[in-house]
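Below: one structure, written as structure tokens.
Omission of a single protein chain aside, the complex is shown with its protein chains in their original locations.
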Amino acid sequence: MNHLHLAHPHADVPATTPLAAGAVRMLDGSAVLPLHDAEQLTGVTVHDLAAHRALFGPRRSYLGHAADTLLADMDAVELSGRGGGHFPTAAKWRSVARAGAGGTVVANAAEGEPAIAKDAVLLLTRPHLVLDGLAAAVEVLGAREGVVWLHDGAWASARSVTRALEERRHAGELDPPIRIMLAPARYLSGEATGIIRTLEGGPTLPRWVADPARPWSAGERPVLVNNAETLARAALLGHVGAAAYAPTSLLTVVSDTYRVVVEAGPDETFGQVLARSWRSPDGQAPVAALLGGYGGSWVRWEHLAPLPVSNPALKPFGLSVGAGLLGPLPQRVCGLEESGRILRYLAGQSAKQCGPCVFGLPAVADLVDRLVEGRLGRRDKHTLDTYVREISGRGACRHPDGALRMLSTALTVFADDVARHKHGRSCDAPLHSVLPIPADPEEA
Amino acid sequence: MSRERMDQKAIDARSVTMATGLVLLVTASAFVTSWLIGLGVQRVAGDKMAPWILGRSAGVTSYLLLVALVLLGLVLSHPARARIAWPSSATRIRAHISLSVFVLVFTVLHIVVLATDKYANVGWWGAFLPMGSQYRPLPVTLGVIGFYAGMAAGLTAALAGRIARRVWWPVHKVAIVSLILVWLHGVLAGIDTPALLAMYVGTGALVVGVAFSRYTAVSHRDQAEDLADVRATELSGRRADTAPRAVVYSDDILGSDSRRSS
Partner (left out) sequence: MPRVVPLREARPQAGPAAGPRLRLDPSVCDGVGICSHLAPDVIGVDSWGYPIVHAEPLTDKRDVRQAEAAVKACPRKALHLL
């Protein structure tokens, strides 16, 4: 992979920035969840409506001047989309607002990423923060309704949101109409164009849009799709203002049998986050970590550990917090095999619409299998490069791009493993895989 | 209408004329050449069987080329084609187009030689009008209609991107009708040795087999439609109440010692 460039690991590491005194965080602890579902958790207090209002006061109205203040605050703290894309939130709101009123705002909490649980944690413990954010967006944009977008099987989240909506009705809060929708439990169910397509009466599959700034069909009402964490942050910002807002990120840290959702700030490094949230199987630091999501980037741990948990600080290194996955790879687990498994999973999660994704990703996964088995010839290496070049940027959505980003960073970060496998020698006793992959229902 | 659009229309019209003209030119020159070949054969051989033999062999050749053309067409649209690395898809399309020209040339030779053969009793009327032939009118008619169907499939495809817009694609599928008619034409009028019978049966079975595989294979479009059928649904209050699992906030979900102290 030629588009990776290695510099000195410790060159120009940005310093952490302390949080302002009294800065308000979203969570009061770290949430611990099982590895495979987000139906139960511990470690974070659940805020019902009474607790929520006691903390933040009554829900604010964003009709009129308050909307401009909120947008200005979003600009001030550089609030960006936490679904993974980190597009500036205020710019997105303004762009949808320009398209006209009467549309829909979606709080996207369909966590297709198998390892990530931050949105579930928010819906289970801070449902009113998410609903406040959803209501705020509806008001700022002059939209008609709000939708909480979950995936099928997220029953705990569904019950929590249902209960929260009932609480608000009982308390006489003047919320816009809010519906809960359950998307199929698939990796791509949270893809924004697929959500908009569904609201227009179509299938829940991504689609191509000529103008990404207007992803709805001509003649249809505008739709704003924001990640649930993004909306919760907007609500927090509205309640406490830019000065008291803690510009943190929710990270899901994956250990061998459980996950921890931590709220990490720019005042701490990835190394510090890991020290308080990860259980090492062998007591040693990890070799590397998968950052962002399964379509994110592998980074060598000695490179990532000193960096602050802050997207602006990561950007110069071509890295992003993405959707908040921090998947540490313990020593003695083969990163190449792990990446091959994830790649195969992502290839299988294609929406089966675009040729380069349908045919390209499995073809690349086959070559990676050959690499793992030590059967990758010189010509295969060339073919792999060709495939990666041919697939990049050619899907209707970014799914294949993410899969290839994960792979190309793996081939660089695990270059030693690549060399070992190439000579037919397997890695020194790989322990087991660490990152969870849902069972294929068709194989079961 | 703006001047620019009128210019564009003029360009479109010219390019359609040029493409149609090219096809007609090939057809016409094939006609002339075939006629000359027919005349030459009669002169040189002096045998009244010579044009018959030439016409028949041109027919068999054209049939075999048509089989190859249709087989390649089926491969071009086969759901599994993406796994065929060689020849490349661009080469396959070019081969498909070249084959169609050869089919046209040999079909014209077949028609002209037999239409001008005094002893064949087909004549020009028989060669171009249904039931116009005195010799075996039904089989000849099948061949005539097959020829027109093939011309429709070929000509609209040649005009794709000019006028035919997207018409060419549905029309192109009548090519299989052309092959069926031509096959019947051959079977009913062209079998006089066991070898020819074997050829028609073998090639027919081959095309049926490949067509079966092409139309029964699951394409990624079918898979996407299956995914599209599983839709997002709105959650009703009742459904949330009867949800299979309730959330339990407990401090020991991970076991007592599994959580790392920090």
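Here the chain labels run A and B in written order, and each chain numbers its own residues starting at 1.
The rule is short, and it goes like this: a contact is a pair of C-beta atoms (placed from the backbone, for glycine too) under 8 Å apart; a residue touches a chain by one contact, two chains touch by 3 or more.
What you are looking at is a predicted structure, and each value in this text was computed from that prediction instead of being measured.
Across the entire complex, the residue among B:Val23, B:Ile37, B:Val60 or B:Ala160 in touch with the chain not shown is B:Ala160. One of A:Val223, A:Leu237, A:Val413 or A:Leu435 touches the chain omitted from the figure, and that residue is A:Val413. When the full complex is taken into account, the listed residue touching the unshown chain is A:Gln353, out of A:Ser30, A:Ser339 or A:Gln353. The set of subunit A residues touching the chain not shown comprises 3-9, 11-12, 205-208, 210, 297, 299-300, 303, 317-319, 351, 353-357, 359-360, 363, 386-387, 390-396, 398, 401, 404-405, 408-409, 412-413.
Although one chain is not shown, part of subunit B still touches it, namely residues 11, 76-77, 81-82, 85, 88-90, 92-94, 97, 157, 160-162, 164-166, 168-170, 219, 221.
Here, only the chains that are shown with their structure count from here on.
Subunit A and subunit B have Cα centroids lying 48 Å from one another. Every residue of subunit B that touches subunit A in the complex is listed here, in rising order: 82-83, 220-221, 223-224, 227-235, 237, 240-241, 243-251, 253-254, 258-260, 262. The touching residues of subunit A, when paired with subunit B in their complex, are 32, 34, 39-42, 46, 124, 149-150, 152, 155-156, 158-160, 162, 179-184, 186, 189, 195, 198, 202-205, 255, 257-258, 275-279, 351-353, 355, 358-359.
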